[in-house]
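These notes are about the structure you will find just below.
Shown here: the complex without one of its protein chains, the others still in place.
Letters are used for the chains, namely A, B and C, taken in the order the chains are written, and counting of residues starts over at 1 for each.
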Amino acid sequence: MDTTVFARHESTVRGYSRAFPTVFASASNARQTAEDGTEYIDFFAGAGVLNFGHNNPRMKKALIDFLEADGLAHSLDMHTTTKREFIRRFHEVVLAPRGMEHRLQFMGPTGASAVEAALKLARVSTGRRGIVAFSHGFHGMSLGALAATANDAFRRWAGVPLPDVVRLPFETAPGGHTAIADYRALLRDSSSGLEAPAAFIVETVQAEGGVNVASAEWLREVQDLAHELGALFIVDDIQAGVGRTGGYFSFDGMGLDPDVICLAKGLGGFGTPIAMNLNKPDVDDHWSPGAHTGTFRGQGLSFVAGAVALDYFTDDEFLARIPAQGEVMRARLAAIADAYPDRGFEVRGRGMLQGLDVGDGEFAKRVQSEAFARGLLVGPCGPEGRVIKLIPPLTIGDEDLAAGLDLLEQAIGAA
Amino acid sequence: MDTTVFARHESTVRGYSRAFPTVFASASNARQTAEDGTEYIDFFAGAGVLNFGHNNPRMKKALIDFLEADGLAHSLDMHTTTKREFIRRFHEVVLAPRGMEHRLQFMGPTGASAVEAALKLARVSTGRRGIVAFSHGFHGMSLGALAATANDAFRRWAGVPLPDVVRLPFETAPGGHTAIADYRALLRDSSSGLEAPAAFIVETVQAEGGVNVASAEWLREVQDLAHELGALFIVDDIQAGVGRTGGYFSFDGMGLDPDVICLAKGLGGFGTPIAMNLNKPDVDDHWSPGAHTGTFRGQGLSFVAGAVALDYFTDDEFLARIPAQGEVMRARLAAIADAYPDRGFEVRGRGMLQGLDVGDGEFAKRVQSEAFARGLLVGPCGPEGRVIKLIPPLTIGDEDLAAGLDLLEQAIGAA
Amino acid sequence: MDTTVFARHESTVRGYSRAFPTVFASASNARQTAEDGTEYIDFFAGAGVLNFGHNNPRMKKALIDFLEADGLAHSLDMHTTTKREFIRRFHEVVLAPRGMEHRLQFMGPTGASAVEAALKLARVSTGRRGIVAFSHGFHGMSLGALAATANDAFRRWAGVPLPDVVRLPFETAPGGHTAIADYRALLRDSSSGLEAPAAFIVETVQAEGGVNVASAEWLREVQDLAHELGALFIVDDIQAGVGRTGGYFSFDGMGLDPDVICLAKGLGGFGTPIAMNLNKPDVDDHWSPGAHTGTFRGQGLSFVAGAVALDYFTDDEFLARIPAQGEVMRARLAAIADAYPDRGFEVRGRGMLQGLDVGDGEFAKRVQSEAFARGLLVGPCGPEGRVIKLIPPLTIGDEDLAAGLDLLEQAIGAA
Partner (left out) sequence: MDTTVFARHESTVRGYSRAFPTVFASASNARQTAEDGTEYIDFFAGAGVLNFGHNNPRMKKALIDFLEADGLAHSLDMHTTTKREFIRRFHEVVLAPRGMEHRLQFMGPTGASAVEAALKLARVSTGRRGIVAFSHGFHGMSLGALAATANDAFRRWAGVPLPDVVRLPFETAPGGHTAIADYRALLRDSSSGLEAPAAFIVETVQAEGGVNVASAEWLREVQDLAHELGALFIVDDIQAGVGRTGGYFSFDGMGLDPDVICLAKGLGGFGTPIAMNLNKPDVDDHWSPGAHTGTFRGQGLSFVAGAVALDYFTDDEFLARIPAQGEVMRARLAAIADAYPDRGFEVRGRGMLQGLDVGDGEFAKRVQSEAFARGLLVGPCGPEGRVIKLIPPLTIGDEDLAAGLDLLEQAIGAA
């Protein structure tokens, strides 16, 4: 397998290809196949994008039909029949059953673009500057989103200060249990040196941050404070949403009503890029036409595959499998943790987003490497990369899931 | 044609759909067809993306083949055979013939992501903060790119200050002829209050900024000053590159050697999202692996169509048509300008990126509206939207080009 | 008494003259006398400047002698005999007995200048940007010092963002007891989104902030964390130092060893302007000559009166009276608080810096007004101005102190 082209002509910034030193040629559901025929079980799913598996056959068919019919592959934010069907279906499957009136805003097809748009809307609609973001939060690489991102390994690459963000500890971080109440008390005091923020942005499960799971109570406390202060409550559901933790939204059933919900990753179904915010109408009305643009906002292929993806959320069997398989994952991780009682491994997660905190980034890296050698793709996350995150396709078969967990167990043994 | 779904469920921020109040169902080369069968000649090309036309048949075939073969649609920055072929072909067609050693960096598939990455690299590699950007420049919507963007209609939506950018007049703006020399002289003086910048970022033709064309002399002056100061010279070739002005790069033949070149829009060929920077090796070496990431970095469909797009740049007939058709456009615009001598219309452009500055945004808007009513898609740009920009697919047929220019002429007469 | 000149020609920004609507003609020790002969007992001491009383006779004599001898009234940072004597005496009385090696830095004669210099030194010596400042802290009006100041009534006048400061709750504010520990834990985590700061700046008693008294334990915790992080520990002793709370420094006997100590207000003795930082030698060595200048750095009159002021700190009787009179003040305030049990008054303070928190700024303002009508000058401070702060000259006689407390008691009864 020839990798010289990459070594010679691709930037030093490339990363995953160093952890997975092979060349992939094809993929199907939860398996990626290298040029030399080696198969890998995929517990990474393209960083949480491929919730419906690689080359989902229903989507593949729809995409080919669309291409053959000369549909509009690229249409900015013009009206197209394809986009209309996506919006109609999204309303029907997701919004209407929840009684949500949110409006769909499309932007450049990256999660960071969604976050940037959300922060702009929060700032302009409130006339305030500060955004409350949390320790261990991940919201993207562009300067506005990066300011909200906590990880110093990313932040230092800004090369400039990252202002206008107030950092509070996430529920599971030191001080996390009292921070919201303390912050409320300080903001009530005109001599505290703090100003009311424009928004709170939070992930219900911090995926990149180390699979940290917030409770419904804490999230409601954050939302309540946001609303008390006249600030927006923004949920970044880019990695935890679209079925990953069981419901369409990661906060289904928690009694939350976010002002803005950021979606991307799994939304396009097939790995086809798309990002979208759901804005409450009264907030959305602060936008002017064309205020936040983006060339690749209207991607026909993403609308087509994304509409197919929505069908899964009317399929009770599919929905029932997520908690069940999540429990399989959790149980196995717990067993692994129990097998090494002196290492202090910790298992965390919700639905099919599960993590094993091994407490040591070097060790986690060895696990990744040993897993790869055995035919399993898995990625570390969290502080110093010390949490092994499992995010297989939601459509993974029981055998592949079990086989992958076996390989992981072996890899940990070897590492 | 039902547009109620959009009106009810899509964000207030939507823009083009207001100028083009119809619903498009299909498209082919330089034509978009609405649901009711009305055909439109496309002089907008998806904001400069569809250089090879809608549903380019060679690309369509390649995409269907790729889908049927279960290629990796989404692969982050892992190695894939598809990506290898794209890189190889890019080197062969673009870099090698120019003796360029630049490395390819992929990021989230928006032009803004490319700009954000370029600015990070400039700042970290130089240890400086300031970026020199020019009046009328457009570089994207995310906070870092927006700081470099000049248009106040976009900037005010940041809701926060946009620091760390030094603004100089573009060559064609007031003071543009002396600004570079004055800036050099001031930087030599330790009491000038100015610090050496990390980079200069410039478009050779400002497309969104009003089709302002820089001379090779001025661009070399900018590059020379950048290098004197130890700053990077960055060309944002997102809209003007990939053939739009005649060569692969908009600066071909100008004697320039940028440290970073930002590409996106036309690069994916089919409207399939992709963004890429070309970094000189010594600059690129400042990156650490994983320093700037992005979920949708490895888009198989974009690599496939993008590789087909590269074939056009080995096709002399295709390349010869760009200046020829550009001249047809320019000549017609000049004739229009001559027909209304009291209006002071001005024609500007290079290759198939031509603009008619009608001096009045309201008038330009009426032209757009009259053109749409006649079956022509065209978009205004520049200050107050007073420049009618013509960017048809490079593959447009002679008849469609002539017909579109006829419609434009009629629309101007009516407006 | 003619006040039309002020009304016509002085800025709207004038403040105290509105609370004290008279014209003062002379003053002696703890009394100010109006033009019409009315005498006022001074519990405000020029905002904590006149620790040695108005027109202290020893200083007055020294000043007249100095003037008659044509001493250097103004000398920038040139060497003068007067300045030499001040430095020598300061070392002898203050530094040497405490074993302190700190160096004296003079700057423009305002507390804010001292704070600005301290923050510069912290930032340049550490190469970091952030300054940890506390809720309710007051550090001055210039942009750098204002960023560290907490009170929103002052902050909003900046008209620009006030970046590069991290705000933590003071010990007595909500979350104050756990904030230092939580902050330490978060800084240890590379995904917390926090960067190590350049310095912590703290007042041991927040005078303007509402007479909030920090414990020695908490201050040591702050100092320890600063040193753990490689940050400077800066004590702003501008109002609480120079004898106000009993010792020369407000932190005497607490086991603290600040890297920088900011002094001003009482330092010049007679109300003669001066500001000075005490920098540890290893920190001070980061300065370059002339790095922080200021026209009025070398004020002969301030050195002369300030040298006399130092004599008080070798006078055991003087030093013994401070806690004794502080206790008189505290006891009376406690009695007042007890007399209105339903009002929830709270007494706080150390030495001759005592406050009565009446919980309501409007009420405190009425108390000030009623006190003035009775011949007592007193000023509110703290959030919404709800704390009545007592800072009489340290040299106030027992009778004046008692009389002033009587007037205060009456004023509270009337209000």
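Throughout what follows, a residue touches a chain if its C-beta (ideal position, glycine included) is under 8 Å from a C-beta of that chain, and two chains touch if they have at least 3 such contacts.
As the structure is a computational prediction, the values presented were derived from the model and not from experiment.
Asker: So which of C:His79, C:Arg98 or C:Arg188 would be touching the chain we can't see?
Answerer: C:His79
Asker: Pick out which of C:Ala30, C:Ala112 or C:Leu194 touches the chain that's been left out of the picture.
Answerer: C:Ala112
Asker: Check the options B:His9, B:His54 or B:His136 and report the residue that touches the missing chain.
Answerer: Here the residue in touch with the unshown chain is B:His136.
Asker: Kindly state which of the options B:Asp2, B:Glu195 or B:Asp285 is in contact with the chain not pictured.
Answerer: Final answer for the missing-chain contact: B:Glu195.
Asker: May I ask you to list the residues on subunit C that touch the chain which is not drawn?
Answerer: 2-3, 5-6, 9-18, 20-28, 32, 35, 46-50, 54-55, 60, 63-64, 67-81, 84, 87-88, 90-91, 95, 103-113, 116-117, 119-120, 122-124, 127, 129, 141-145, 147, 153-154, 156-161, 163-164, 198, 264-265, 270-273, 277, 279, 284-296, 299-301
Asker: By the contact definition given up top, give the residues of subunit B that touch the hidden chain.
Answerer: 129, 133-137, 149-153, 155, 161, 163-165, 167, 169, 173-175, 178-179, 181-183, 185-186, 189-195, 209-210, 382-384
The working rule: only the chains that are shown with their structure count from here on.
Asker: Since subunit A and subunit B are copies that touch, just let me know if over half of their interface numbering is common to both, same, or not, different.
Answerer: same
Asker: Please indicate the chain closest to the centre of the assembly, with centres calculated from CA atoms only.
Answerer: Looking at where each chain's C-alpha mean falls, the closest to the middle is A.
Asker: Could you please state the distance in Å, as a whole number, between where the Cα atoms of subunit A are centred and where those of subunit C are centred?
Answerer: Centres of subunit A and subunit C (C-alpha means) sit 51 Å apart.
Asker: Give, as an integer number of Å, the spacing between the C-alpha centres of subunit C and subunit B.
Answerer: Here the centre of subunit C sits 58 Å away from the centre of subunit B.
Asker: Calculate how many whole Å lie between the centre of subunit A and the centre of subunit B, each centre taken as the average of the chain's C-alpha atoms.
Answerer: Once rounded, the distance between the two centres reads 29 Å.
Asker: Mind pulling the residue numbers of subunit A that touch at least two other chains?
Answerer: If we look for residues of subunit A contacting two or more partner chains, we find 129, 153, 161, 163-164.
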